Every structure is written in structure tokens, then in C-alpha cells.
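One protein chain is absent from this view; the other protein chains keep their places.
And now, chain A:
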């Protein structure tokens, strides 16, 4: 059986009271010694920051397991409100809305077995989300070898200081980020 997929539509401007959740950017367990920070800006085709983008990150645990874990959006049983993670479990999933200046930051653990975080971009104006990868090491793999050399750098996060990586996303124009098609 082959079914025709449901079309995508934009996330629009008003997801902010619904999709972001407390602790969405705190993927690493609290106080973990291997914590890394990946941060940067999202820019549009005029080089302006995008203040209403929503990013999601997905990655293997440091041991390489790819099953993730529930508990990113734990609930308070009294109020029903989202209280976020338990500070112990690594769920592999992050969700971060950009700030008014287009900046995001996610604190996580190094992905096991691969050099990259998977990154998904939603925004008003984007009718269909975009996938990219933030490579923490320039380790040759199937994707990096397939990307023209002059665009490869857009996938590489820059280690600003130990454990802090800068990864900007340019939706359009000079230095446009490489986005991916999984078919």
C-alpha cells in the first residue's frame, strides 16, 4: 500500500504559547560534566535575524543509542502544566524558539557514534520545514563528502571555546546553509 502524504503548512507566527516548553533547550542532564552548548543565530535572505523560528534537535545518546526516551515534557499532575525534564534522563530531543535577536542555544551531550546533531527549522514564512545538521567535528561521512567543498562549512559548528559551539543558520543568500532532502 502506498498512501499520498498530507501536505506541510507553515508553523505560522503564533505557535509560541503552544510548542516551546520549559527546559526545551536543556537536553543534557543537570550538572553533567560532559555538557556542551550549541548556539547561534538564524538569518533570513536579507541577513536579518529571524526572531520567530522554532528549532528542534535530535541526536543519539553519548553511548550511541538512538531510541531516545520519553520525559522531555513532563507534567505537573496537579496543574497539568509542563514542568520539563527530570534532570536525569537524556531524551535526545530539544526544542528551542529563537529570541527577539534571532539567537538560540541548546545545552546537550556529545552525540554517540556520529559527529552531528540533527536540526529541524520551522518558521513563519517557511511553508515546509528544513533539515540540516550541526557537525561538531569535520569528520568525513556520506553527507559531508556529497556537499560541494565551498558549501561544506555551513554544516560545521565552530568550537568557540572548549564545549561551546557556534552554529548559525542562513535560510537564504550568501553562505546559505546546506539543507537536506531525505526523500
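The rule we apply is simple: a residue touches a chain if its C-beta (ideal position, glycine included) is under 8 Å from a C-beta of that chain, and two chains touch if they have at least 3 such contacts; residues count from 1.
Note that contacts and distances are computed from a predicted model.
Peer 1: So one subunit is absent here. Using its UniProt record, which name fits best from "Protocatechuate 3,4-dioxygenase beta subunit", "Thioredoxin reductase", "Cytochrome c domain-containing protein" or "Fe-S cluster assembly protein SufB"?
Peer 2: Answer from the UniProt record of the missing subunit chain: "Protocatechuate 3,4-dioxygenase beta subunit".
Peer 1: Which parts of chain A face the unshown chain closely enough to count as touching?
Peer 2: 1-19, 44-46, 48, 50, 56, 58-60, 66-75, 77, 80, 91-93, 111, 114, 116, 118, 120, 122-131, 141-143, 146-147, 151, 171-173, 176-183
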